[in-house]
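Let me begin by handing over the structure; questions about it come next.
Every protein chain of the complex appears in place save one, which is left out.
Let's look at chain A:
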Amino acid sequence: MIVFLGIALALVLVSIVVYMLLTRKLREKYAFFWIVIGLVVLVLGIFPQLLEGLTLALGVQVPSNLLFSLAIVLLLGVSLHLSWEISQAEDEIRRVAEEAALLNTEVERLSARLDQLERGVVTAEPPSRPNATPVVDRVPDEPTLEDDSR
């Protein structure tokens, strides 16, 4: 009975992962780990004697100890990987947010300037308000976003 449960669990896991992959809900780099885990559970479910053999070979007292230890190590790996990915994603979001804000400021500046030009308030010369800066940007010394730490 417990054997069938193990096999069923593995099958459900693998089919969920494959389904999510097919519907593009899961990126392949995350799926890899889960497929490996699913296949290992499947193999152990079908051939429980493998686990016992491994337990003897490694000198572990009880097969379940080995199973739990393996599970803990795998889950640690998964969560560490996720923490790493989310840190990276957060950093990218920050960059994008800064960029969006800067572009927004630029659009505001340009549309204010355009309004002035259309109303004929100013000529093509740059305005003399202290905040306004020359229309033509100086080329920055360095590329700004592209040469991030990566």
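Note that a contact is a pair of C-beta atoms (placed from the backbone, for glycine too) under 8 Å apart; a residue touches a chain by one contact, two chains touch by 3 or more; residues count from 1.
The rule we apply is simple: contacts and distances are computed from a predicted model.
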(request) Determine which name in "Pyridine nucleotide-disulfide oxidoreductase", "Glycosyltransferase family 2 protein", "proton-translocating NAD(P)(+) transhydrogenase" or "Molybdenum transport system permease" the UniProt entry assigns to the undisplayed chain of the complex. (result) "Glycosyltransferase family 2 protein"
(request) Could you tell me which of A:I46, A:I86 or A:A101 touches the chain that is not displayed? (result) A:A101
(request) Against the chain that's been left off, what residues of chain A make contact? List them. (result) 91, 94, 97-98, 100-102, 104-105, 109, 130-131, 133, 137-138, 140-142, 144, 147-149
